[in-house]
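My questions all concern the structure below.
Selected chains from the complex are presented in situ; the others are not included.
Just so it is clear, A and B label the chains in written order, and each chain counts residues from 1 on its own.
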Amino acid sequence: MTDQLAELRTDTAIAPLPDANKVYNVGVYGATGYSGQVLMSLLKKHPNTRIVFATSESSKESIDGLELVPVAEAPLASADVVFLALPHGVAGQVAAQAVEQGVHVIDLSADLRLDTPELYKQVYKHDHPAPHLLPAPFGLPEFNRHKLYNAQYIANPGCHVTTVLLALYPLAKNGALTADPIIADTKTGISGAGKALKLESMFAEVYGDVRPYNAGRQHRHVPEIEQELHKLQTDVGQLIFVPHIVPVDVGLLATVYAHVKPGWDKQRIQQAFEAAYADEPLVTLLPQGKAAQMKQAVHKNNAIVAVTEMVGNTVIITSALDNLRKGAASQALQNFNAMMGLPETTGLL
Amino acid sequence: MTDQLAELRTDTAIAPLPDANKVYNVGVYGATGYSGQVLMSLLKKHPNTRIVFATSESSKESIDGLELVPVAEAPLASADVVFLALPHGVAGQVAAQAVEQGVHVIDLSADLRLDTPELYKQVYKHDHPAPHLLPAPFGLPEFNRHKLYNAQYIANPGCHVTTVLLALYPLAKNGALTADPIIADTKTGISGAGKALKLESMFAEVYGDVRPYNAGRQHRHVPEIEQELHKLQTDVGQLIFVPHIVPVDVGLLATVYAHVKPGWDKQRIQQAFEAAYADEPLVTLLPQGKAAQMKQAVHKNNAIVAVTEMVGNTVIITSALDNLRKGAASQALQNFNAMMGLPETTGLL
């Protein structure tokens, strides 16, 4: 970390700015999805937010007295900031409207994550809904919080992306990785697949099973991970990524196998991780040799990272988080906090 | 049990008839549902069956080289017997066609279970698809196997029905129940809800939950249970039935609270259960004071029954089975065996 960054980070994480008592009007798009539900409960307890509207296409019920409305009927202009837990394609359109009206945006969808419309189209198979917003500040505060301060809009990363990048960040930022392929084998709860009705998300299918899917380079999170990784170190190898559905509702564990250049031994690696995460309030680094377990992160707002073992020049890093929290909703709030200059942990500890 | 019945049961359960080596051509309607899948695997191992066709509306794959066809294209006449794991309403139509063509029918749907079209319409809210087939022999062999021998068609009971009736049969047939309400509190795996895509069947919903539904007298299995119970004892009380979805894929446990007339103590009740089940190969009676556990019956073809405890004149009976086996597919085969005069356990032990 450069001194400048460190300074920014330390300052912000500790000292609340003068508007710490300000209450922002918040609109939540997609309040009844799995991420949206957690987001709503976190916003409810956040001292600086007041939910002024929430949308749902599927439900007309009200939440704590707040009537749910369809996206099309949401009073966008009544909000200071909106959180978009919408499908990709739709989220970008709302983001563009919000930005145009001077409303701040935290986009939990994939629409603002990739830096170019070309890459987006290649991955998502349709034109980008708001290319003029790209590239957006990428909302992984542990990497680049200085880009988030006062941002008009922020792209909240995918859950796998946060998990895998937290495992690789201290190595990549120090240029420690070789050009050999990096292997990320992840185990994830089914809520990551959302509430869409699919046979493979039914209880009787997931129960008792571990199911690999989109193995290799097929998953949409691969280009997102590589894009950010390359900003830290240009000469890294390809990512080989195999996610597995495991029979839990929430939770995400990545077991990452990375190869390091000569001179990087266990101790030096652990030191790099300590330098990166010792002061991070929402990343817990375990002692060297321990392994992150999924459950340590479930229902929590922090990620768990561990330098677990080293064999030859292959280091095994384990990284866990709650896919609906540090992988989605609580990270969105952390980004909101950074955006507004609030202490990043506000409403999250 | 009357002497006559006992004789029939004993004879059949033990002595295979001369056509024990005959192989029947079998058609399976609804081969890709949860019950259908188990039925296919059981039929495959049954020494007296050869699957000649199998239907699926959702899949065009083949199973062990057998191409799946839609119901409308099934070569009904090529079968000696068909098993119907179809939705109610549809099953009855196929049953009528089969009977007309002289094909034997084991109907796993609800269509042939209720004795009158009037009761059926009241419960299922549409006209009965084949009223001339009612009343059909009710396929609970432990109750009335003599009605199943040489039957042209048999109604396979619902999973809750089998579980609850096995818990009450030895009491009701001896007239031991009072007119007080009988309470059946059941815990069931989600596969009982089938493969229909519903939010409440999704993994992230069922996981970690226990969910009561259709409490009281709302469940469609209530009239089916009461119909059969009244054939055993006319002056029994109403059934109060509360099923609960528990986070397992298969399995069904009933905890039944019944009230008995004076003179019925633990020992006499246990003796009545022993008289009813001691010789039953597919019902396992536990020693008095034990409780049936769901897992004892899962992936097995037999039910477990126990006279668990008695408080005052309330007896607590626990009863467990695999809802896809003794609650559906293996009971269907047991009924087929009885129908054809084969030893009832053929292909099931």
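What we mean here is this: a contact is a pair of C-beta atoms (placed from the backbone, for glycine too) under 8 Å apart; a residue touches a chain by one contact, two chains touch by 3 or more.
All values derive from a computational prediction rather than experimental measurement.
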Homomeric complex, total chain copies (2 given): 4
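Going forward, only the chains that are shown with their structure count from here on.
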Between subunit A and its twin subunit B, rotation from the CA superposition, multiple of 5 degrees: 180
Centre-of-Cα separation between subunit B and subunit A, whole angstrom: 49
Residue numbers on subunit A that touch subunit B, as the complex places them: 34, 189-191, 195, 197-199, 201-208, 247-250
